[in-house]
Every structure is written in structure tokens, then in C-alpha cells.
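The structure that follows is given in the form of C-alpha cells.
Part of the complex only, each chain left as placed.
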Amino acid sequence: MIDKKIIEEHNLTLEEYEKIVQLIGREPNITELGIFSLMWSEHCSYKSSKIHLKKLPVTGKNVVQGPGENAGIIDIGDGLVAVFKIESHNHPSYIEPYQGAATGIGGILRDIFTMGARPIALLDSLRFGPLSKPKNKSIMEGVVSGIAGYGNSIGVPTVGGDIYFNDCYSRNPLVNVFALGIAEKNKIFYAKAEGIGNPVLYVGSKTGRDGIHGATMASAEFDQDSEKKRPNVQVGDPFKEKLLVEACLEVMAKDIIVGIQDMGAAGLTCSTSEMAANSGAGIEINLDLVPQREEGMTPYEMMLSESQERMLIVAKKDKVEEVQQIFSKWDLDAVTIGQVTEGGRLKVRFEGKIVVDLPVDAIINLCPVYKRESKIPSYLKSETIIKPFPSPENYSKTLLKLLSSATIAEKEWVYRQYDHTVQVNTAFLPGADASLLRIKNSKKALALTLDGNSLYSYLDPRTGGKIAVAEACRNLACVGARPVGVTNCLNFGNPEKPEIMWQFKEVVEGIAQACSAFNIPVTGGNVSFYNDTEGISIYPSPVLGVVGIVDDVSRAVSPGFKKAGDSVILLGENKEELGCSEYLKCVFNMEKGIPPQIDLKEEKRIQEFCLETISMSLIESAHDISEGGLSISLAECSLLSPLKIGFSLAIQDDMRLDALLFGETQSRIVVSSSNQKVKKLLNLAKKRKVKATVLGKTGGDRIIIYHSNKKIIDIPVNEAYKAWKEAIPDIFQVK
Amino acid sequence: MKFGVVIFPGSNCDYDTYYALKNVFKQKTTFLWHKEHDLKNVDCVILPGGFSYGDYLRSGSIAAFSPLMQEVKEFALRGGLVLGICNGFQILLELGLLPGAMLRNEKLKFLCQFIHIRVENNKTPFSHQAKKGQILKVPIAHFDGNYFASPETILEIKKNSQIVFRYSDAKGQLNEEANVNGSAESIAGLINKAGNVLGMMPHPERASEVLLGSEDGRIIFESIIAKLS
Amino acid sequence: MKVRILVSFKDSVLDPQGQAVKNTLHTLGYSSIKDVRQGKVFELELEGISKKEAEKIIPKISDKVLANPVIEKFSWQIIEKG
């Protein structure tokens, strides 16, 4: 009954099918095939990425939970832990931007509170095609309002993120969402199904035919038919999820449940089999008891449904009533649908018959693992070469142009739609290098940032991976936070293409090296392959989420200049590196060259130095240098200054002037310092072997840069502010 | 003196408001559950912000039917102090304790930002510690804050000095740009005729600590506390 | 029995959502569209109640729940007998 076509439709290879037959000792029925197709999909099994991800450092003294659980956990002291994770929701967001992004938020939040943590922050990393195309605009509009719609309603602040634009995302936008929660260290919950005979409860929304095959969809390339596969998209109900958070946390506060797992991609299938596998037990459920929204659903549909806002709970035997009371207080269903069994099998009943009987080990642990072929991409030869190009005539104009490019321009249009102040923790609003959340009843704060430049990764994946980590950590250093844990979302094309696999391998290697150099553990992440549409792959797009701690929130530093007359100091060294810069892209329409290189030791030294000066209160502001280079970073210090303070500076180094102004050389930070502290700062720099150059002073209402005694940039702060501030709103203005 | 913060399903500023009252202002504070009929002898009821019932149908509309709201209505009619913040304001409108209704923000986008409001009436229990014309920097976070009422109602409101706060710029000027959501008469806060029920869109509980970017919201809580002492 | 209830803004109330839709349609070149008003529609499935009872209930719940009479008006019709 199961033929080649059906196997193919389930995204399984014939070899994989044979392995299934061998593992279970017979042909699977259609429901069982569906279960394997989900759990052996790339999305759930990591079969192509597993061997490479092993390179990431995952241990450290603060790590409470590394990769493998719903989210990673880091000890943040005072008996508290931070629980965080990042997820992609790329394909659903292309098909239906609002609901795709919204349900992405719903999913990542469930990953957090399923572990017993109250979610306190969301961040989003977005990649779209250029906004000159109406379709990209409407995707962005939908995605942003979807994130807002879900996050705002549920009351978790969206405090930061990043956005890039590139044509490679026109048919394949990326929507990566990060969430973080806080829990008491001794009250963490896991997806365990322990205690033979313990009841298994289904809680939350009813099951419908939503999103059947979502996980397999996320594991295949897109083609013209994909738009027709549309019924896959689910509608999110943030209100239900809000009730679910409250009910789950209330249940968890009492000693009445054994384990809990959310039903995300792969729904009932994943939650039942994973919980059982984690505990070496089995689970038996009866589908007739599952709350259903639609009539006539088959076992196949129920097991594969991705209806949102549902959880699976294993309760203590004599506490079921107590659990149900709490859910009923919050107007939610909580139904016993089965129990934990001996023998490690997943058994599913439907209308009195057993319709699934599989060893959970085969579903979860025995999926094939691939060491896929990899090959250096041929494009590297041509694309890394930059043909000669002229220098701009008017540097002021170039600076304004860069300030108003979508990637650099202010993103307030986006984050103003997100409630970023709910929960009264947000100490730094979006706009700073990292978001800062105070921890109530303590002096500490958490600093959060997302980063990842995909052009760098396209033209030098290993360096791209390193820089993504380095820049995220640098963002943290700029506010005064020490990085404590990393999560990452790796968005790539089809891993069956050797060139994509090579990109992947290299990026992971780069991330691993940087994390080791900075001594920070990776506690989890997500891999999203098959980001190809009609054969065209996106740039390799790693997104790094780094969590840091500020010991004393009152000492945290923001990027804007604070007062006139302060000295502006550059930490780090300028080099002539223009490859992959926003400048080349924006002014010459060239996405070429090799990205800036990075010396991780030097990077670490600069970051440590920045942290030290902040802890000694030697600096008033700090801002890292990234897209757009030195001049953009300096300009941003004015634009982010509450008083919009200008500056007058001189730069000297001997190199192409545009490289000096706009090159994206790494390991550089711009700081400002009160005059009486400058000497101390410079002395310390010498001692720490950090290059520190006084460029000039803040003050006035113009942005002025000299080079060899010539004024090369001179713009009123107001004008720069307008260019930067209005660029994105202008694009979305209905004319 | 005791404060009561109501929890509706979907409220999400309940803990924030509780935190401000309890930890910042050190007041006796208790939660009130929407399904109950018990106001627990509180002296001031606060309807917090959020998305009660997901803001489905209309913001605040379903919450207005909660069992507890019958008690709140009677409490208000007896002269008890009721403060509705954001979603709480919307609920008060739906309940009919305040006149008018909320429309979607003029630009059809959710707005989260610091804005300024000008104190128009400082003779209320919620604003008497402020000076008339004082400018407060406070955050907003809402989708439906575009206040609407019929011309007759507006006349009536103005006649009775029911406008307590207006959106203004940092200098206290009223203009279109400052009136971010498009509210009639730039109304940011409105009191009932009897002067004991206030609805406001900005969140004073999010502006009660320096760390959070402003302390200007304190004056509202301090006014209530002084009034009840 | 199935009942359809339409709720829309009173004419005196601005309808920015309708305006936004109109603008979008104009941008796309549909210039023959002079005005757009956006409202809500509710389809209710009723059971175990007579037409007469329904005719009593529907205006009540429309006025009390489905529409806010300060800004909205409503109309309704039975679209499926049962």
C-alpha cells in the first residue's frame, strides 16, 4: 500500500524507508510513515548538520542545560537561571507573513515556558529582499505586524533584533525569533515521561487540521507549487497562549507534574515520542480523547497536526484533578489521553484499534545521520575580486546616503510596533548596541543581542561565522555586559548541494573557533536548511544570539554621546578593508571582495578593555563599529545622543580615504570620555596593549571630520538625523 | 489603604502595576480575579493594561462582561476610586463608566514609545499633586488609543473639565504630531463627571523608576495615595 | 439556523482602515473605486430555537455585544433556516 510515490511525498528516500522497515520489522502503515517523515525530517532530526554541530563548545561552569532540550539554560546567580533559544520560521512567513511570524513567536515562547521559565524578552532577526519591490515591503509589513500582534498581546516585550536587506531574500525571507525567560534554578522542568502508569495530559487548544506537514515543508526546497501547499499555515491565538503560560507556570509552582513538552512542529508525534525517548519509557495514547476542533479527523491528521497553543503533560498519578483545576481556572482543556508505559513503545489507539505501534528509539534516536559531500563553491573565485572603482567626490553625501540605506537606517518604524516596555524591565530601549533588562530585586541586568552579516558569510563563511560571534559579543561589551551564553540559528540553502554544505561546515567552524576563543558555551540553536526558492539559495545566514550579564545596571553604558566637550576615542586599529562593505553595496552596487578579517585574540583584548573602562566608569558612551564603518559609527553616536550632540574630529591613517571612513575593519569601538579621565584611560590602554586614539571632541550641532587638515565631512546633525530616521518610514508611507 | 489590581484573562500589565504599587510605592496591594464578585475591601481598583480576552471583538469589550465588573461598577457609583490604564481605559469605555469609544490608531499601527502628556485638570484624586499644565514623559503601548466621541459628548466633557491629560509635545504644545494616535481633542486621560473614575492610555506604572527612563508616572500614584491617606 | 450580522462604523465615524484599503487599491490602479468602508461580519449558528425567538435575541446581542453603539451600527438577516 505504501509505494514509491507516497514515500517521496513524505520527503523520505527509499534507503530511509528501507531502514524504517528494518527497524520496525515490517512495513509501516500510513500514520506510522507520517510519524517517521516528521521525525526524520531535517527540521526535527538534524541529520545533515549533526556531525558538524559537534564542533561547537557546549560546556562551561554556568551551563545548566546545553543543546538538546527545548532551550538552553545558563546560571545567572542569585538562584536564578536564564532560559533562551532561537528559532526560524522562514517558510511559513513567506507563505503568510503575518501568521507565519506570529506563530513563530508562539512557538519560541512555548520552548521557554515549557521549561518552567517566565518569558521576559523577545528579539527578532529579519532578512528581506530590497524594499524597492512592493512584494518585499508587504512581506516585511506582515512579518513585523505578526510579531507585534503575537508578542504584544501575550505581554512579552520585543526588545531588539536586527534587519538586513538583500536580493537573495526576495523569495525566501528569514524570520528568526529569540526568546528568553527566567526561572528559579531548582524549578526547571524537562520533557520527561517518568513513572510507569503516570497519566499523560493534553492541555491547551483543540486539534485541527492545521499545518499538517509543516516540519517536512521546512525541510524541502520551495518551488512554484509551494504557494499551493498553503493550507499548511496555522493561525496563532496569542490569547490562548497567554492563558497557557499562566496555567503552566501555576501548575509548575506546585509539585504535581513530572514532565512537560510543548507541541510545536510535529505536534503530538514529537511530544509523545520525545518525552518517552528521553526517559527510556513508552507512551500510550487514545486519539478519541484528544480535544478536536474539526470533525472526521484521521489518526494521520491528528498525529501530524501542528495546531498551536498545545502542550503535553505527564502528571503525578494522584494529582490529575489538581492539574485540571488549574487549567479550568484559565478556561483551558486538560484531558488525560494516555499514560506512561513500560517497554519503550509509542502506541496510539483510535476507535478501539491500535493504529501506531513503534519503538520510540527508532523514531527519535535511530534516524540516519549524513556526512554530506562538501565542495568549495565556484563563485568564490570571481566574487571575491573587486574591480577598481573611483573614490566619491563628496564624502558628506556618501555618509548621508549610507545613513539612509535600509540596512543602516533607524529601525524605529519596526520596533515602535513592538511593545518593548511591558514587564517593566527594559532599561535600554531598542537602539542601543544591546538591549538591557534589569533583573528585579537585584543590581544585575541581562544584555541581549542578535547579529549576523550574511554577505561576509557568503564570501568567506569561516570569517563570517567568527565575526557574527565577535560582533554580538562586542555589542554586549559596549553596554558593559560580559557574554555568558550563545544560541544560534543557521539559515542555509539545500544541504544536499555540496557547495551549501561547505558553507555550512565553514560557518560552524568559524562560530566554534570564536566561541572557544571567547570562552562562551553554545547552549542551543536551530538549523534551517532548504532556504532555496526555484533553485536559488540564500546567502549563508548565521544569526547569533548572545546573552550577557551586567553586574551593576547603574553603570551600564549606552552608545549616544552624553555631553559636549568630551573626548572621542577610537579603540582598535584602522585597516584598509573595503570588501563586503555596505559602502560598496550601497554606492557601487557591488557585493564583492573578501570580508574584513578578524584576529580573535585582539578582539577579545578590545572587548575586555571596554568592559574594564566601563567598570571603572572611565567612559561616557561606547558604540561598536560595524556596517558602514568608522564614520557611520561616529555619526550614530550623535544620532543616538539624547541631546543630538555633534562632533569635530580628525582621522589620520594612511590609506584610501573611503576605506578609512567606510571600511568595516573589525575589533574597533568608539568611546567618549570626560576630559579628566582621558589620561587614565590612555594609560590603561597602553598597559593592556590596546590601541587607543583620541580623535577629537564632542560638541556643536554638526558632524565634522578632518583628514590631513582638510574638512572632508561636514553635515548638520539634524540633516543626518533626518536621513537616518526617515528612510524606512518614507518607504512605507502611503502616497 | 489598599489597592486592588484586577486580573482578566489576557491582562499583561497586572504584575507591572502590582510591582509598582507594592515595591516602588510600598502600598498594600492585592489581585482581584475577574470571575469573582469580591472586591476584598480595597480603596482603589486598578484595571491594568494588556489584551483582556485577546482584545477580540473590540478592545476591552469582553472584559466588560466579567462578573467582577458588576462590582466595580457599583463601587464606582458609590464613589470608589477606579483607575483604568490602557486596556483598563478601554474597558471603562465599553462598560459605560466613561463616555466615548476607542478607534484604531490613526496610522493603523501599534505604537510603543515615550510621549508627553500635559496635565489639564489637577483637581482630581489622580492628578492633584501635579501642577496644571505640567508636562509628563510617559510611555504608551497600544493599538486602539484613538479616542472618539460624538460632538455633543465632547462638548459635555469639556464643559465638565473631564479631560485630565492631553498628548502634547515636550514643551506642552498641542499639535498633530504630538497627538500620535489621532485622539479627539488630543485626549490621553479622561475622568467621569463625578470625578472618581479615570481612564488613561499612557502607562504610569512603566514610568515610576529612573532606570526605566522616566519617573513622571509617579505623580499619578502619589496623588491617589495622598488622597486616600 | 444561520444568521449573518453585519457591523460597521456609523457614517459619522472615520474609518481609517477603509481609507487605507482604498489607497492601496488606488495605488494598484483601481481608480474606479470611490470609497471603501470596512466592517465586521458575524455568522452565528443557532440551534433549538424558533425563528421568532431568534428575531428577538439577535438584535439584543448585536446591540449589547457585537456592536458598540457609540460608534457602530448593525444589520442582520437569517441566511439559512433550520
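Labels for the chains are A, B and C, by order of writing; each one numbers its residues from 1.
The rule is short, and it goes like this: a residue touches a chain if its C-beta (ideal position, glycine included) is under 8 Å from a C-beta of that chain, and two chains touch if they have at least 3 such contacts.
Keep in mind the model is a prediction, meaning the values are calculated, not measured.
Beyond the single copies displayed, the complex in its entirety has a chain composition of A x1, B x1, C x2.
Heads up, the rule we're going with is that only the chains that are shown with their structure count from here on.
Most remote chain with respect to chain B, judged by CA-atom centres, is A.
Rounded to a whole number, the gap between the C-alpha centres of chain A and chain C is 41 angstrom. We define each chain's centre as the mean of its Cα atoms; on that basis chain A and chain B are separated by 35 Å. Chain C meets chain B in the complex at residues 12-14, 16-17, 20, 65-66, 68, 70-71.
Here chain A touches chain B in the complex through residues 145, 148, 152-155, 237-240, 242-243, 330-331, 415-424, 426-427, 429, 438, 440-441, 553-554, going by the rule given at the top. Considering their complex, residues 9-10, 12-13, 15-16, 19-20, 23, 49-51, 53-56, 109-113, 139, 141, 143, 203, 205-206, 209, 211-213 of chain B touch chain A.
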